[in-house]
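Some notes on the structure that comes next.
The complex appears here minus one protein chain, its other protein chains still in place.
Per-chain residue numbering starts at 1, and chain names A, B and C are given in the order in which the chains are listed.
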Amino acid sequence: MQPTEELTIRIGGEAGMGLESSGVGFSKALVRGGLHVFGLPDYHSRIRGGHNFFSVRIARRPLYTHTEPVHLLLALDQETVRRHIGAVVPGGAVVYDEKDGLPEIPRRPDVGYFSIPLSQLAQEKGGNAIMRNTLIFAVAAGLIGFDPTYIEGVARDNFARKGQAVVDANLRVIQAGVEAARPFLADFPFRMEAVPNAPLRLLLNGNQAFAMGALAGGCRFVSGYPMTPGSPVLEWMAGHAEEYGAVTIQVEDEIAALCMAIGAGYAGVRAMAPTSGGGFSLMVEAMGLAGMTEVPVVVYEAQRPGPSTGLATRTEQGDLLFVLHASQGEFPRIILAPGTVEQSFEAGGRAFNFADRYQTPVLVLSDHYLANAVRDIAPQDLDFDAVVIDRGETLTDAELDALEGEYKRHRFTESGISPRAIPGHPKAIYASSSDEHDEYGHIEEDAENRRRMQEKRMRKLETARAEMRLPTRYGAEDADLTLIAWGSTYGPLREAVDRLNAQGRRARMLHFTDIWPVPKGVEEMLVGETVAVENNYSGQFADLLRMATGHTVSRRILKWDGRPLSPEYILHNVKSKT
Amino acid sequence: MQPTEELTIRIGGEAGMGLESSGVGFSKALVRGGLHVFGLPDYHSRIRGGHNFFSVRIARRPLYTHTEPVHLLLALDQETVRRHIGAVVPGGAVVYDEKDGLPEIPRRPDVGYFSIPLSQLAQEKGGNAIMRNTLIFAVAAGLIGFDPTYIEGVARDNFARKGQAVVDANLRVIQAGVEAARPFLADFPFRMEAVPNAPLRLLLNGNQAFAMGALAGGCRFVSGYPMTPGSPVLEWMAGHAEEYGAVTIQVEDEIAALCMAIGAGYAGVRAMAPTSGGGFSLMVEAMGLAGMTEVPVVVYEAQRPGPSTGLATRTEQGDLLFVLHASQGEFPRIILAPGTVEQSFEAGGRAFNFADRYQTPVLVLSDHYLANAVRDIAPQDLDFDAVVIDRGETLTDAELDALEGEYKRHRFTESGISPRAIPGHPKAIYASSSDEHDEYGHIEEDAENRRRMQEKRMRKLETARAEMRLPTRYGAEDADLTLIAWGSTYGPLREAVDRLNAQGRRARMLHFTDIWPVPKGVEEMLVGETVAVENNYSGQFADLLRMATGHTVSRRILKWDGRPLSPEYILHNVKSKT
Amino acid sequence: MVTIDDFASPVRPTWCTGCGNFAIWNAVKRALAKVGLAPHQVMLVSGIGCGSKLPDYTRANGYMTLHGRTVPVATGVRLANHGLRVICTHGDGDAYAEGLGHMLHAARRNIGLVDIIQDNRIYGLTKGQYSPTSERGQKTKTSPWGAFELPVNPIALALAAGATFVARAWSGDLSHLTEVIVQALGHRGYALIDVFQPCVTFNRSYAYEFYRPRVYKLQDDPNYDVTDKMAAFERALEWGDRIPIGVFYQVEDRPSYEEQVPTFKAGPLVRRPLEKLRPEQVRRLLEEVL
Partner (left out) sequence: MVTIDDFASPVRPTWCTGCGNFAIWNAVKRALAKVGLAPHQVMLVSGIGCGSKLPDYTRANGYMTLHGRTVPVATGVRLANHGLRVICTHGDGDAYAEGLGHMLHAARRNIGLVDIIQDNRIYGLTKGQYSPTSERGQKTKTSPWGAFELPVNPIALALAAGATFVARAWSGDLSHLTEVIVQALGHRGYALIDVFQPCVTFNRSYAYEFYRPRVYKLQDDPNYDVTDKMAAFERALEWGDRIPIGVFYQVEDRPSYEEQVPTFKAGPLVRRPLEKLRPEQVRRLLEEVL
């Protein structure tokens, strides 16, 4: 049997069956075995029941996205077969529990149905039927010919702290799974063997990458209130706070979360508030406080489908224009929208530098898809060395000691940036106010002062614009079709472009991570047929581009069912109308 | 001496001197005397001290705006002279208190300086020096030749409930003022006599007009938290609640304000939450709740300059793009921005019909200028007869009695509107959810359901678009210069257009009250040179037009010093660059 | 006659087996049947959380609102239609974190709500962060060092805010829980019921075995006077081996908010015909600005 280019394994079952954690564990084993993966969880906003699944796409080349076809379906219940049998490719197979049986729907003749006494084996070998998920992944490893020792290694690492008995039970279950696969090997044509001695690679999702980037970038204060999909950043930071000299605090609500981060920022610490759209709604007033009083602060907003509570565990890019305009009045803000794990890490560091340099709130927009999908990358792709901590025009102690005259916290300057003293120095005593104020910070209603102060603040946006990055170009140099992406859709679009070019269509992608202020020179890049591809209803980035540049995209490919864009969906829509 | 076309009287002094209330009283007297007025307060966000003033422009033809030149300056302190002497026209005059004297600045030879022992007279005749403001307005009446009996009438009405002694004191003070003016009559060339037996006219500001319109339009529930300049609507409603069968409640914060209004709207009562931008920031999350659960509710947002606390008692149009995009995710909303007192009244009624018809939040955007400036209008211009209470597809009791099968609160329909049952009927028991839900309201995460539910909601916007009003055209039919206005700038722009046309420039104004969804057919109206004139820093309406229609305005005339646009400012800027 | 079957919804609960929410759900339905309130005469208002899904599982008017905003939305419903009996069911995060201010203002308003808190002392739906009622020292994903904060004492706070009905019950005693809800349904103003609701998935240290040996009923003590506020405070501070449940405090001498609103004398707001203003009403309005 010859090796397959790539394949996708999907496990399905109910909430509470541990699909995501076992799926991530299996993905980790694959990566240790030298393979590339893209793992995507799909779960309900409830603790028990409902239909959840986890898909892992596997290949010998780096992957940037999930795709729709499934090669091997691991069914922990009948519902999984019912829902996903249609996605299985011809020649693919379903593994199901003998005890569950199959649903009463027609059998597909081009698909293998492999019945295995999963519960029974898990109980026998592991002492607990819940270990079915470990078992079924071992069956999968057996079927694709993947060396189970990698799975064993992960099980050892994961269960070490639970004691040797648990580890041993897992190892027995894994072995049983591999053996149970044997009778079906001839009926399953896809193989994906481990690549021995491959270089080490990391496996992580966007949330983890962003949190690491933020920590590396000097974030030392995180205040938050739990909310999917943003709160894992709070949890990650809490878990690392003591070791890395940071402080995290779970607060009473998102209002307090951002207000505390602003207080900490005002007092001189790099501070952040991670949340999702609903939590951000409560941070809106404080955004203006930071803008008016020129306080560096970072908000991480991982989007999920709205409006309102919406779909708590699904994905959408629906908050762009909201975060761009949030809070009364006008003030500068900077918005970054990383598209990959690597960019999420980088955004962590960049955000805090922008915040300090421009003394204004910085937003990092992610979404459920990017936040939760796991991908393997090389260790050097989390470029800790490249991280620079640049506090901008923050006055040093020496500079403060040398200050003459009354310190002007909000001094009128050409760049709009006023050199900032961290409170606590006897030479720079000041009070900022959310009321309009003069250069010292005193409340001032004078019209001329107002005009100048507002201009000063807004000038920071122009200063910042010069250093915002132009979109990444990817694909054919001489493309006549430009697909425009921002944030998390990088992966699906990149693969769509690859496939289009492979099919002879000269296409390229323009991928934006730097959203606001819109980088200088974007206009010139928007040529030929331009298609905005977005995971929302209205095409918010296309609207933003039109507002900011006057460019009207040729058309929009959109998706608003709470599920991520796939290369197939994009290709289908590109073709159906071109 | 011949009558003057128009003139502006300005009174200046400190907070706590009662400038605004006496200014409004004087304006009322002028209106009762058959004149037209436009009265504009200008005050600080503090209770005592600071420099406040009130200007009343007076003419024999209807006025829509204030203007910059001042004919008579009533100075209750030296600061008034210092600040406003430059605005006085040649031939104009300053009235000041003998006791205060004049500031040590050069005297203008072309201006009269009339010293009157104001404090002394007020004390002598009225028993209290605080009555200087009544006195000085009586001096003004004397100087312009306005019959003081109208002032006496207003004093009688205003002080009746304080007893005859107070009334008499006021009458004595008024008489003293008129007499004190006599010696200066020859030195003051401007006259504005009363027009006897003129038809009755009303005097009111945008807040009052809106509140009346809302009440007439069926608003029966108002929940609010005080905030300038929106809270007078709450106060007005509180004062009228008992008599008109409404309920108002001052709550703990703006979050509760909108949540309560939504609860009341859900339960079937026409409900509203009035506020300003800062308060609206706290309502953002609840906006999405109303959008998602399809609850009719009205938010009145009177803007003031931001960001953050900003300038609490000044004016700006800085919240447009904020309110348009507020809250995570995408849902329909309707935005109205009245430009005059009459339109404020009308918006009151229209807003509640829109809310019920589209079962979604409706925003009425005003600002400090429109909310507080007083203007006289004919009683029939508050067109109570034209008010229609249209509850849209709200099911009647008879319809509910006849319901068959399980009621679908969120039924998929072509218009996007699902016939609504007010909770409490045994045939229509349902629970809506801020989570995505099915047609019954039950929580549902299915992708297809999500797609259709989101489309259903968003379709309401298209249905509504058809009935949004195109902008009012004003000015030359064959104009080659189109000035674009929205909301409160109607008056200054209208007069600027008049003056331009008088000077031979073929100009017109397009004034928008219906902001979102952008009315059908706007594109065709945007021809020739288009200039957006806005009271903000960035030209938000021009941005919105570009985003929605692709039209790029030729240029923008903007003002962001917290003060309203004047005809003079507009004209100066039109000319300086055309 | 209203029976508990009248409240049967086609939607089946998704709570974990053993979750304390089942008892609360059953108690609410039983209590309603007992006092004879039909599904269309009540409104169940909730927020967001595991427990807040209760209205979805119950055939009755309902509204699942925002996390933490249960009480203000319910207040709006009640003010618009005080003919509806409005019952809030929401979690401890919802009620005591985001919603703490709202609850205390509702208490001082004495607005006629029965406010049932599904107090599992953890964030269930977001998978196990500590909540305002978690014990000091409790280790969770967001408090790996053990929480530093003193837990919220909802009973004491409600008393301090001037609540006129303050009670505690627990999921392990369905009939007592039902009784307390029945009693709250008979109260004229704001009624708080904090319910210990074991979360068997994320807060195993505070499961049934924790509460069962500790709880005792205040009403078992014949000398306990529910109108004595200082006594209520004293019991509110009791915690440890013995934890009181039952009604801590109830007084009926303060009118509810609704009883004080003049407009409500004519009946529920929503029932009043919505008509154009009459000419004399218009005239009076215009006179004010003449």
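In this text, contacts are C-beta pairs under 8 Å (C-beta built on N, C-alpha and C of every residue); 3 or more make two chains touch, one makes a residue touch a chain.
Note that this is a predicted model, so its numbers are computed, not measured.
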Residue of B:242, B:383, B:498 or B:568 touching the missing chain in the full complex: B:242
Among A:6, A:252, A:319 or A:346, the residue in touch with the chain that has been omitted: A:252
Hidden-chain contact residue, picked from the options A:60, A:83, A:408 or A:442: A:442
Residue among A:261, A:417, A:526 or A:558 that touches the chain left out of view: A:261
Of A:242, A:401, A:462 or A:480, the one touching the omitted chain in the full complex: A:242
Sites on chain C contacted by the missing partner chain, in the whole complex: 97-102, 104-105, 108-110, 132, 145, 148-153, 156-157, 159-162, 229-230, 233-234, 236-237, 254, 257, 260-262
Interface residues of chain A (partner: the chain not displayed): 32, 200, 202-204, 208, 212, 215-216, 218, 220-221, 223, 240-247, 249, 251-253, 255-256, 259-271, 285-286, 289, 293, 379, 382, 384, 387-389, 391, 422-426, 429-435, 442-443
Chain B residues touching the omitted chain (full complex): 15-16, 45-50, 224-228, 231, 234-235, 238-239, 242, 248, 250, 252-253, 278, 308-309, 312
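The rule is simple: only the chains that are shown with their structure count from here on.
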Centroid spacing, where centroids are CA-atom means, of chain B and chain C in whole angstrom: 41
Touching two or more other chains - residues of chain A: 45, 50, 278, 308-309, 312
Touching two or more other chains - residues of chain C: 48, 53, 66
